[in-house]
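Apart from one protein chain that is not included, each protein chain of the complex appears where it belongs.
Chain nomenclature is as follows: A, B and C, assigned in order of appearance, with residue numbering initiated at 1 for each chain independently.
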């Protein structure tokens, strides 16, 4: 079983490995009459794609998405949208040496035992290349949510190793190659990447993603809460090891009197909840963070075994990112967009039967 | 839309509020011929239920589960299992005063706006009472996994506020009312609860849940990875604000050379991955942690608004837990059991087509 | 695997056997604020239940449904609705004799081999008793659709053996114990049942179910068409062996010029399509028919084998219906209601993005 789908009403199903003919996805459930062309999706794909700066892998993949179906005369028809990106820059020989080896920290070992038939080229299906289709699919959701509800979804690199963004200025994110919102930390991040390159090593990262103007009421009360689906979507991104909503793990140390976000006629006084109460959006910003592990694809030698159980030393050649968190920023945005889109459509299925006299309070005070 | 289901092949669907006739669930997909009686499920229900010690709420609910169907002559038939727990101790009057008020930190506000029809008694569907059925359903999964594969699932309170367990001794968990694995921290936890009672306040907690003897190969490669489904299941537990797999957020500071778990013929050298590589179980212990927020049901006054938007002061009476993490320990076990059971059955659907010459390495070294 | 669920947004999951503590279901996805009490559901349950006339089984089951959750102060809350019917009249001894025998035409043989653990009492999970919960769940859908859209769903016995209704007068259906719309055929049906009783035999039947005032646009274009989901739902009713939409199998002999329903400004000229074009409702009456096999529970001896493979003669004692089609009429209505409700909610999820200048034409001409 593979089960490469996410979402219930806005459903994204993907296929493809890093070294096949290409990768693709089907976006099923996008409402009709949304203006859509490839040009709407390409910018986020370009943000994700390799080779954008000297701080990420130097692989070059044009990553040009083609829409095969579901769009007619520039507008979605309401039927399934098929999209393809052809694979181009494939250096299979880079990988032939690890054909019989399990790279530590990679999925080689688990794929080998689960399937007994592993596409060893670039990690096959476990390659982060598959996230390109998430970004393409998420781009449709982002455009729809922005046009319908003015929902804006933005992510940034909150931390790289020990370098932590302190000032969160969204206008700075695009001004540096790290998607860092704190202009004062850019030099430190640059220095860290340079050091990692020298060491043949890598480092982890923390990304924070924020959705603004989310309407009140998205999410189901049990099992399919908005936060539960966000946690699943973000955890399903390659290399993610942790997910937080709002205050996240800081809640462990908080008192109830401190954590609970008090309400006032002019808005909530704080947002420890991360915009979600009882699994349902409150109208405040939806705030989630994710922890990404340092990539295991490093040139520093490591111990492992081969498929025959014999010990081997592994040095991962090829062209890899010292910090996968940088390129993961648009992926996090896309994933959150897919989840919000799904719950937005779910909510519309029942919302017509709800009338509430009092309006929702503003997202923020004063 | 409600969508109160979790799981694909082992599917649990629940109903019930804290103050209706009762709560129940349907466990669909349990294989036939598993020995099962109510007595198998009651112990975990008793661990979760209120009034077990002076450190939790003094509400008394017998929480006696009844199996209505799917079991014949003491064995599962392979058809859907219906279970019921009748509600008994219902002090509706405790809640009448907040009928028109949104308690800060609660789902009152979001339910009001989502549904326009809120069962204000004890939080209705958002009540943690609904987790009793999760424990009952998870008990079936736990029994099955233990009998078939020797899988053992155990959780403990890793941290309560600033009191953190350091020695992890599983044999101590049942010896104290906090499910704390570190006997030296029990006194501190007791002191903290006493202080919180005095302050009319509450505190957050961190729970860690561990599954041993999990076979290699559980999990799908994309979107429905084992870690993604664990994240969703754990985040869907009331009050959870964060989820970690293995090293979790510590990965942010790690180097790749440190994080990657090296492989040796006699096992993995470490378990930063938390037993999951590329979304698929590696045979090591599956380790997950969750952050629970401090309950907002405290007697300390807080600011809020009523359903007419007017400011009010809220004091949550009723009988509540100063630290919901204590009773959430069996819930975390049940949720992990449900996810592992689901992926175990998924894996069986394809595993017959896999033959791997080399055996999996032992979960641990030496 | 059991998978006792139907529907995507309006999802019904059932449990229960004819001889357990009781049967039940969870209706998940009913919008909030629908007025609902047990009294709304009981009438259809009474139409289905045994012992209503001398022409059906004389078993007596009060079949009183209890709503456990999801309704507050007489209105649905939008959360999952749990319902229970306790089993009462259980003559287990009636069945003990067939404990080791496979009754021909029954599910005994397939259950034995699929599960290896068969609840032989009254067919266990394969008992038509399970359809009581379908009627209860369908009753919620019927009430919702009637109140929101004026959709009316009515079924009738179109044929019993060789006795075929010719005049279709909906006002006659409730006036006879056969749910027959043709008053002139009631005597023939009565005579046929009497003859079957004498012969210790049974006969098949055809039911037609019609939904009026269905809006245009329900159904998905591929795989999840409205007609595909109706076919699945109706075929899943016990004893059903065939399903038709509109002209059904008569289409085989028709010419295209005859079958296609011409359109005029004042409506469609005919309804061979049964109200569904390209899998999507057209606004005309949705018309479906189903073929029910004669029950195999007859006193006429039949050849079979026991669980050891030895030949045996089977005489099915107990109290059975000579024609199960009579009591299946409300079940067919309930199933169609469940499917229409599901697609109505699906349609609402996207319909807000559609604006069509020209109004739909009337369902019928002139």
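Worth a mention:
Heads up, the rule we're going with is that a residue touches a chain if its C-beta (ideal position, glycine included) is under 8 Å from a C-beta of that chain, and two chains touch if they have at least 3 such contacts.
The structure presented is a predicted model; accordingly, all values stated were derived computationally and were not measured.
Shown as candidates are C:35, C:150 or C:221; the residue that touches the absent chain is C:221.
For the chain left out of this panel, the touching residue among C:153, C:209 or C:298 is C:298. Take chain C: the residues that touch the chain left off the picture are 1-6, 8, 12, 14, 102, 104-107, 109-117, 123, 125-126, 130, 159, 161-162, 196, 199, 201-206, 216-217, 219-225, 227-236, 240-249, 251-265, 269, 272-274, 277-283, 291-298, 300, 302-305, 307-311, 346-347, 349-350, 353-361. Residue positions on chain A in contact with the hidden chain: 1-5, 9, 11, 13-17, 20-24, 26, 28-33, 66-70, 72, 75-82, 84, 114-119, 124-125, 345, in rising order.
Along chain B, the points of touch with the absent chain fall at residues 8-9, 29, 31-34, 78-80, 221-222, 345-346, 348-350, 352-354.
Note that in this section only the chains that are shown with their structure count from here on.
Rounded to a whole number, the gap between the C-alpha centres of chain A and chain C is 45 angstrom. A separation of 38 Å divides the Cα centre of chain B from that of chain C. Residue positions of chain B touching 2 or more other chains: 1-5, 14, 114-117, 125.
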